[in-house]
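Just below is one structure, and these are the notes that go with it.
One chain of protein is taken out of this complex; the other chains stay put.
To keep things simple, chains are lettered A, B and C as they appear, and every chain counts its residues starting from 1.
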Amino acid sequence: MALNWVVYPGAVHTRFQHALGAVHLTTQAIEVLRTKGHGISAEEEEATTLAVLLHDIGHGPFSHTLERTIAMDVHHEQLSLLIMESLNKQFKGKLSMAIAVFTGQYPKKFLHQLVSSQLDMDRLDYLSRDSFYTGVQEGVIGSDRIIRMLEVDQDRLVVEEKGIYSIEKFIVARRLMYWQVYLHKTSVCADNMLIKVLERARYLVREQGKQLPCSEPLWHFLSRNIGYQDFKESKEHLEMFTRLDDNDIMAAVKAWAYYSDHILSFLCSGLLNRQLFKLTYQPYSATGTKEKTIRKKLLDSGKWKEEDLDYLVIRDRVSNTAYQMEKDNILIKMKNGEVHDIASLEEQVGVRALAHPVEKYYVCYPPEID
Amino acid sequence: MALNWVVYPGAVHTRFQHALGAVHLTTQAIEVLRTKGHGISAEEEEATTLAVLLHDIGHGPFSHTLERTIAMDVHHEQLSLLIMESLNKQFKGKLSMAIAVFTGQYPKKFLHQLVSSQLDMDRLDYLSRDSFYTGVQEGVIGSDRIIRMLEVDQDRLVVEEKGIYSIEKFIVARRLMYWQVYLHKTSVCADNMLIKVLERARYLVREQGKQLPCSEPLWHFLSRNIGYQDFKESKEHLEMFTRLDDNDIMAAVKAWAYYSDHILSFLCSGLLNRQLFKLTYQPYSATGTKEKTIRKKLLDSGKWKEEDLDYLVIRDRVSNTAYQMEKDNILIKMKNGEVHDIASLEEQVGVRALAHPVEKYYVCYPPEID
Amino acid sequence: MALNWVVYPGAVHTRFQHALGAVHLTTQAIEVLRTKGHGISAEEEEATTLAVLLHDIGHGPFSHTLERTIAMDVHHEQLSLLIMESLNKQFKGKLSMAIAVFTGQYPKKFLHQLVSSQLDMDRLDYLSRDSFYTGVQEGVIGSDRIIRMLEVDQDRLVVEEKGIYSIEKFIVARRLMYWQVYLHKTSVCADNMLIKVLERARYLVREQGKQLPCSEPLWHFLSRNIGYQDFKESKEHLEMFTRLDDNDIMAAVKAWAYYSDHILSFLCSGLLNRQLFKLTYQPYSATGTKEKTIRKKLLDSGKWKEEDLDYLVIRDRVSNTAYQMEKDNILIKMKNGEVHDIASLEEQVGVRALAHPVEKYYVCYPPEID
Partner (left out) sequence: MALNWVVYPGAVHTRFQHALGAVHLTTQAIEVLRTKGHGISAEEEEATTLAVLLHDIGHGPFSHTLERTIAMDVHHEQLSLLIMESLNKQFKGKLSMAIAVFTGQYPKKFLHQLVSSQLDMDRLDYLSRDSFYTGVQEGVIGSDRIIRMLEVDQDRLVVEEKGIYSIEKFIVARRLMYWQVYLHKTSVCADNMLIKVLERARYLVREQGKQLPCSEPLWHFLSRNIGYQDFKESKEHLEMFTRLDDNDIMAAVKAWAYYSDHILSFLCSGLLNRQLFKLTYQPYSATGTKEKTIRKKLLDSGKWKEEDLDYLVIRDRVSNTAYQMEKDNILIKMKNGEVHDIASLEEQVGVRALAHPVEKYYVCYPPEID
């Protein structure tokens, strides 16, 4: 959960726990589907659980927060796939079926949906887990019951009609977790600060030729521009990438708080000492004026120059869609055998109303401004 | 929860627990409001908690299920009030302020809203409690957080803006509990059977002059037609009413399973031996035909006569409104000081969509028909 | 939990829930033992779960409290067996293996130990359940982990060495639940009152020829002295016994509170209105004097006669043994393959210290005495 612990101190659980949890739920789901008469071989079970175990392995440190900053244009699922392929060579082809399930090329498509869809085991686990560790009751879902209601119809993962309210709850819980937790304004501020730290560090290293203290793998990515093609062509990049974790970033932030660049040390000290940036969600139309006012105040303070401001004032938006129709959507199998998108059912007025993106706009800036 | 334990075996908790729980939440809410600067005297606190403690005391056995059957036209809140007034005499006026809070005549209106409104302590307690005892995760709410977000604005109970998602969750949870638990079709069947048991017993006693075995208080109401005016005029009726509880009904059902009337014994045996009636929710238009078909099958079986069928085939509807605008509605106090109905806020598309009644129709009938 | 809800209002859960829970744990235990290589056929699994499901079916209303009062000398396990044999006839021998497991005559003795021993599924379930419903944290046990640690060695149920602390915890939790919950003094008082109610009722019916109002099955047992031989010889007694439940007793208590016998109505009113008897645990030597003082005070009050006092003053003891060596004891299988009684292990000084009965003495009497 990246830096979310600045808001919810309990949110320090690890991706490792999440991967084990998602595997656990997958095992349960496969057991349920077998009981309902859908043949899944031991090999297919292993492949699916491996795909789930490794589905996030391409995430770098602080996952979504830094994914655009460290390995510039590479999506984490592409990196997961490269790592899985590398492991597949090492284990002499034992992951071939897992890779096929992961990429959706395995004939039984519903196995892929357990790994990746709007009702995949990844989401069931992270919602339950994040709700548990933050203590935010709004995110509690009945994952046990959802899993017992899973079915397969024409090679698609579907949910039995009597599980419909558990799904409605799941969709609402996910929406609430986004606004209450993942996109909590203080958490978004901390994330923005960390992004700016990395951007400044990259600038100092690449444009100014500075020797910033940091670990070998972090230096590797700070000093180079590495894209998907590079990862494919040289094993060294992937090797360095897998050595990177949150620890490298936090060690750097701690060291850089004492570094001579005043922007870098300002941002790093702020993160370490909880002097976090501020933001208010507001209408898009108001953000322009707000940004200008803040930039002016910062200049007026005499502490900052015009070229510093891009590291200190961030105008951006967050967005969440509680439920998306059409893509990887959630299907309900009615008692009469028909299969419908949950949002298309007459009674589901609430879910239907939530099937649109909600966007919120903000300007994020240093706390001493107010 | 009346006979809901036929579906959720854990749902055998008592109204006594609920009353204690609601008092507990009220004490917390008053503490929160005091911390926020709203003066509430020790006397007002006692009055409000007494009002909460006694708010449901006018409920008869199996509460809503039998409320129209035993004390014909008398609403349970009217009976609560009569009992509170009787207690007030006994305790020499010590409940006068509690009664004023209960009836909404006390000047501080927000105290009444803690006792009775769409966000009263009664609802917070029963949702949490029923969700806990049934094990239905869909009903979990963050009552602690809701209470911490309470405020008073112009003598109205309101919720701070940052509690908005907890309220959204509360409204959705309540909706889901209705469809998943309170109006679960098997529970509705059991309730209908019990109502028919009482109707048949009343018929046998009043129309046929039978001496059905039952407790003295139950006999009192079976053999008489007692309305609000009667309760007011004679203390004996209220006295008998307070002696009645679920136990009198279940003891009667157990005895009547062996009674010579074939309808009464059929219904009572069915309840005791879990040979429960069946129903399917379906469009209103389909219920007419369904009812006719079932009545015909019952007649064709040779077991039943035309005049029996009203005890065996019930065509009815259930209805729930997740949230009602206008009446006792939930107000959000925004950071800028404005106060709005939650459903009127732009972002609350989901709650707005749910602010309409949902109705479902059914025919309920003996299981041997299928 | 009989009348324990006078202390812990949540303790109103039912024997039905407990039976389902014990079946659930048994299914898990069998699954674990199979995984460890112990062959258990589908037939044996069904027999064992049936034995667990029905192990307590011979309990009468308020179980242990009234077991000596209603069916005088008959142990509830004897009645369970008679009922199982009756069901076996009805189901044409389908319960024969279950009965063999229940009585310990089935060759695989460890299956019987799942049903009845110091570590049976009955105990695991009731401790967890009663701790949950009373909210008494002292009784929380790790039943999941205990079950995963089960093994079979030479046809005996044993526990793997690494489960040793879970067992220590289980033994201590059971001890604490006895003193904190089951033998809580207020609960013991209520139980004693109920026993005296039944004794007085029996006296009035049998010695005085009174027609006490009560249900048909309760009358059956009040008016007759029915022993094991009677149950075996006539089906009617067993039939009447199975119709009896807590409801019959509570309905009688409610009716008898208005009955003309002053002792019966005093005891029944006390139970209904929570004017419960009192007791203090004290050394045996002090109970004699205490009893005399109280009897004198009661006589001096002028309300009671000498012959009434046996219904009003109870001098007795409660006893609990946290762990019993020798009989149905708990065996630990060490990593080196040796099997030892848990209390014989060097490190288990605590369990060893608890392997003796603790007895507490008391005099129980009407509250107005103090």
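In this section, a residue touches a chain if its C-beta (ideal position, glycine included) is under 8 Å from a C-beta of that chain, and two chains touch if they have at least 3 such contacts.
Note that this is a predicted model, so its numbers are computed, not measured.
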- Query: Where does the absent chain touch, in terms of which shown chains it meets?
  - Reply: A, C
- Query: Which of A:His13, A:His38, A:His59 or A:Lys210 sits in contact with the chain that's absent?
  - Reply: A:His13
- Message: Which candidate, C:Ala286, C:Met334 or C:Ala353, sits in contact with the chain we can't see?
- Response: C:Ala353
- Note on the structure: Considering the complete complex, of A:Lys94, A:Arg243 or A:His262, the missing chain is touched by A:Arg243
- Note on the structure: For chain A, residues touching the missing partner are 5, 9-10, 12-14, 16-17, 20, 215-216, 243, 247-248, 250-251, 254-255, 258
- Note on the structure: Where chain C meets the left-out chain, the residues are 136-138, 140-142, 144-145, 165-166, 168-169, 172-173, 175-176, 179-180, 322, 347, 349-354, 356, 358
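Simple rule for what comes next: only the chains that are shown with their structure count from here on.
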- Query: Per the centroid of Cα atoms for each chain, what is the distance between chain A and chain B, given in Å?
  - Reply: 43
- Item | Distance between chain centroids, defined by C-alpha means - chain B, chain C (Å) | 34
- Message: Can you list every residue of chain C that touches 2 or more other chains, as numbers and ranges?
- Response: none
